[in-house]
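Only one protein chain is missing from this complex, and each of the others stays in its spot.
And then subunit A:
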């Protein structure tokens, strides 16, 4: 399954506006999209509550996974949102 592993750079972590943009972008895809923090269990990337509950802070590593048509493009987009400082 295509994946991206990256370090979250935003001061607020994957919270607030970055989290909302991340989830909105994931929601546009018909495929399953997950995000995991470190080696933790992946959660539904379309669920704002699940993403917030991961409590991803600046400097944490996350892994985003999805599949199907356009998977690579979606992962690029999600990675640039989550990785933006």
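By definition in this document, contacts are C-beta pairs under 8 Å (C-beta built on N, C-alpha and C of every residue); 3 or more make two chains touch, one makes a residue touch a chain; residues count from 1.
Here is the rule we use: contacts and distances are computed from a predicted model.
Name of the non-displayed chain as stated in its UniProt record, restricted to "Phosphoenolpyruvate-protein phosphotransferase", "Carbon monoxide dehydrogenase small chain", "Ribose transport system permease protein" or "DNA-directed RNA polymerase sigma-70 factor": "Phosphoenolpyruvate-protein phosphotransferase".
Across the interface with the omitted chain, subunit A contributes residues 12, 15-17, 20, 23-24, 43-44, 46-50, 52-53, 55.
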